[in-house]
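Subset of chains shown; positions unchanged.
Letters A, B, C and D mark the chains in the order given here, with residues in each chain numbered from 1 onward.
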Amino acid sequence: MMSRFFSPNVFLGIAPIVLVIAVWQGLVSFGFAPAVLLPPPGFVFGRLLQQLVTFAFQQEIAATLIRLFAGFAIAVVLGVSIGIAAAANPAINAVVRPIVRVLAPLPKVALYPALLLLLGFGHGSKITLVAADALFPILLSTYYGASTVEQKLIWSAMAAGTPRYEILFKVVLPAAMPSILTGCRIGLVISCIVVFLAEMITSTDGLGHALVTAARTFQAVDMFVPLITISLLGLILNGLLGALRLYLLRGFPEA
Amino acid sequence: MTVVAARSSEWMRPVTSQEPASAIIEIDRVSQVFQTSARKDHLALSDISLTIEEGAFVSILGPSGCGKSTLLYIVGGFVSPTSGMAKIKGHAITGPGPDRGPVFQEFALFPWKTVLGNVMYGPRQQGVRTAEAEAQSRALIEMVGLKGYENFYPKELSGGMKQRVALARTLAYHPEVLLMDEPFGALDAHTRTRLQNDLLTIWERDRKTVLFVTHSVDEAVFLSDKVVMMSKSPGRIRQVIDIDLPRPRRRNELLLDPRYQKYVVDIERMFDESDEAGPVS
Amino acid sequence: MMTPAALIKRAAPVLACIGLLAVWQVASVALKNDSFPTVIEAVRAIPDILGDKESLLNILASLRRMAIGFGVAVLVSIPLGLLMGRSRGVAAFFNPLLMVIYPVPKAALMPIIMLWLGVGDVTKTLVIFLGVSLPVIYHSFEGAKAVEEKMLWSGAAMGLSPAQRLVRIVLPAALPEILTGCRTGLVLALITMITSEMIARQSGAGNILFNALDMGQYDTVFAMIIIVGAMGIFLDALFERARARLVRWSEPQFDMPLSFS
Amino acid sequence: SPSWGQQTIRVGWTIPAEESKYWMMRRPAEFPSIGKTYNVEWTQFQGTAPMTQALAAGALDCATQAPLSLSNGVVGGNLKAYIVAQHVFEKPGGFSVYWAVKDDSPIKTIADLKGKTVGISVIGGGTQGPFNLLLKQNGVDPAKDIKLVEVGFAVSEDALRQGRVDAVNMNQPFAARAEAKGGTRKLFSLSQAMPNIVHILEACRADFVDKNPQLVKAYVRDITSGMKKALANREETLKVVNEVLKAPVPVLETYLLKDNDFGRDPGAAPNFPAIQKMLDIYAETGMLPKLDVAQFKHPTIVAPLQ
């Protein structure tokens, strides 16, 4: 396990991140960006470590994570179930397809003010916004994954006496899993972006809120701490999703 | 072409059942047209009529591409024919059911399940308790010669091994009718012989009805009560031959039986003749 | 001539849209607040927008940025995704990097981006580019990973170089998956086209929308939403048509036998 | 692109109250030097804070600013800038940003706000200084005694009516609309903290001004004349604002350039003492260190310029 963790591939993955940080440092050092807009990375990471142990900052992270997970979870559940239902049933498909076509490309942020009034300034409105934005990538991937499931797998299960609705869970879902997980990965990244954006627009807590308050008063270091935090969160969550993928798809040729 | 009820299979019924065996599957003037991507109609099966009696072992022989698999799909209820209809036990076939177990030419194993998981799927689905299903499945896996591979995923198996898993998976849930599409095609002669014997044993014990697609004339004659010969595309039934050989059949004995040899030679000759007539197109 | 089932299928999209509008109408009437106008109010504002030459130019400017952002993103992301899918090294190199970059909201980086790229078209097109490239890269990546190895072996045995294999085998084999990514990308292109104009605005569809939002002109906001939705339907339908043509070979041979109807 | 050419000024603007700039944008023919002495590249922003960042990043040359955002740029962002003109301020008797409650609300005085949820357009924004000051003066600790939520002006009326907040700040044109509907009442206004609050002004980067004094002079001259035109021709101004805001003329008619509107200096001259007073309030409420307004004064380039 440990040896796998320290495989050359991990170093290969760290290299570009180190490179980005080096470029960042270079931009600051050689005066391509004033420190008031782009503080040196050392400062930012130092401040991040400092902040991470404070209760206040942990609360900001917690608030963001709750919204992120709740919104993402809703998107996964809805996206996967609607996607599979639409692939399996022509009647549902005929209804879902045009609705998706209309709703998917809408800029959901524009509905955020309405959501605020409807659901309040707390978690509800932000979770809804996250779910609404993350839903469609997951739904579309699930739909395509499910509608291209090898027919003979379904036939085999039907012949073994699986009731039709169970086939959705026992065959279509696992067979479409590679595609679903790809959709989830995209949905997860979008969730990260949107939860942050929602908190930036209107909020009293969360990482996005921490960023805007810092940005308004030109506290560049404090502005970058939430940014680095969300990007590390993205990295960690994606790592977890990757591990889940490896586990779930262990039987598939590509895993 | 009229299809005669296969008298030859009567030997195996209990002495009491002297009345003509009842038909379990009836295929009535079935045709199948596929639309190709080029938007042309392609006639795969043309006017097929066939009756299969309960407990019969029927093989289908025919040139590659003549529609054997398609015919199996129709009986399985996976595909509905463009015209005509298929019945099981007097009822029209409208969909798949656990009474008909298919072994597909392409295996169609569940890639996310291990060998054991694949084989256990059917029994679990039928409500057999896990421990019992596992025991049964392990026995079947051993029967098909895959002991030790229970925890392998399909992608880690050779072609022949996958085929055997597919066979075990279907046998595991005891369908009344087996629909087997070249189930021994990827096996070496030795394994094939062993599995042929095992299949016959199961069949003789459980009185299953078997519809068996094969390319080996030899295999068809050895196993069947009745051999259905199909002609080249569009698939038509050329001839139905009753195989009147005693049961239980043992390979070594049969090989020396002149009647067996005559069946094989006759059927092979028929194939050759069909070729001389040139491809139908 | 048409069977009832076929008729329903034909009518379903229209019915679904009408249903959607009906739900909206009922909800807005029930909620009765200014920031959620009724369908009728929103629809009434559409002619004002589309009748105004300046607004039309605004929308066209947005669409142009979207087309450029989408086009460049697809051209860059597909090769990158395919390379990542076929080479563990490339994947190991880019994966963490992308996962560090993507979750950062571009709006938050505006001050820095402005520093180098200004506030004009380049910045906005970059935001659209980033939005589109996310699904395209990852769908191409997973699509390329799932290409059956023996197909590549066949190609190699015919003398295809690794680069040729990528273009002539991995690309077509992964095409269905890539196009799924592009479709999601198209959706995100429309969304980012609007949101990229949220903070810094020059002519654009988002400009109209967010100005109306700031001014509390909610009928205009929702009229713009309807217009963007209509663009979505149109582009999506266009794309689906192209997709169907490109990947006809991959479509399932039989209808999925799971209809509950 | 002309953005780096000497003739071009990159200007940031926002909505809703910069009539002289709207005139310059929509009626450039009325300003002879636009397109001749200089060009303008207009970019609209959401609020003044992003424009401060853009100024600090050098992506803009001149922009609409509020005293607080500009000062934040100076303190935190090393921004050096001159205040060259002023757009709107609160004139006595005119409109003053106020906090409203529902008619039937039990909240009668500022002190009643204790324990309540209060909406403000931007937390840490320009109005919060005077707001905090008023709360403190009435024995309410703005940090502990109330729950502050960010509610943009556009949704404040709905948020109040729906009960999402107990009190909320109101600004034009939303205030006029809400008043017309009725059901809300004014609790207190910013004018109670200070009579002539400056809301938005025009600032230019100092290095840009020093390098292109003639250009900026021409620009400020046009802002001055733009303000004149806006005040002189209300009819046309309504049209211009309508083109920019896309708000219907009848709505604008209810308040724009009327008594219930903000004040506008006829020469667009910055009221430096008032700005200094605001900076003092910000310092007092702990939002900024103490600042001297003198650093924003250019000796010659400041409205009114003829």
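Definition applied: contacts are C-beta pairs under 8 Å (C-beta built on N, C-alpha and C of every residue); 3 or more make two chains touch, one makes a residue touch a chain.
Bear in mind that the values here come from a model prediction, so they are computed numbers and not experimental data.
The shown chains stand for their kinds once each; the full complex in the file has the makeup A x1, B x2, C x1, D x1.
As a convention for this text, only the chains that are shown with their structure count from here on.
Contacts with chain A and chain B are shared by C. The chains touching chain B as well as chain D are A, C. Comparing the CA-atom centres of all chains against that of chain A, the greatest distance is found for B.
Each chain gets one centre point, the mean of its Cα atoms, and the points for chain A and chain C are 17 Å apart.
Inter-chain spacing, taken between the CA centroids of chain A and chain D, is 37 Å. Chain contacts: chain D has residues 53, 56-57, 152, 154-155, 158, 162 touching two or more partner chains. Under the contact definition stated at the top, the residues of chain B that touch 2 or more other chains are 78, 95-96.
Of all possible chain pairings, those that touch are A-B, A-C, A-D, B-C, C-D. Remark: chain C residues 8-9, 12-17, 19-20, 31, 33, 35-36, 88-89, 92-97, 99-109, 111-112, 115-116, 134-135, 138-139, 142, 145-146, 148-149, 176-177, 180, 183-184, 186-188, 190-191, 194-195, 198, 206, 209-210, 213, 221, 224-225, 228-229, 231-233, 235-237, 250-261 touch chain A in the complex.
On the side of chain C, the complex with chain B involves touching residues 248-249, 254, 257. Contacts from chain A toward chain C in the complex involve residues 9-10, 12-17, 20, 32-33, 37-38, 87-91, 94-99, 101-111, 113-114, 117-118, 133, 136-137, 140-141, 144, 147-149, 151, 154-155, 158, 164-165, 167-168, 172, 178-179, 181-183, 185-186, 189-190, 192-193, 196-197, 200, 208, 211, 215, 223, 226-227, 230-235, 238-239, 252-254.
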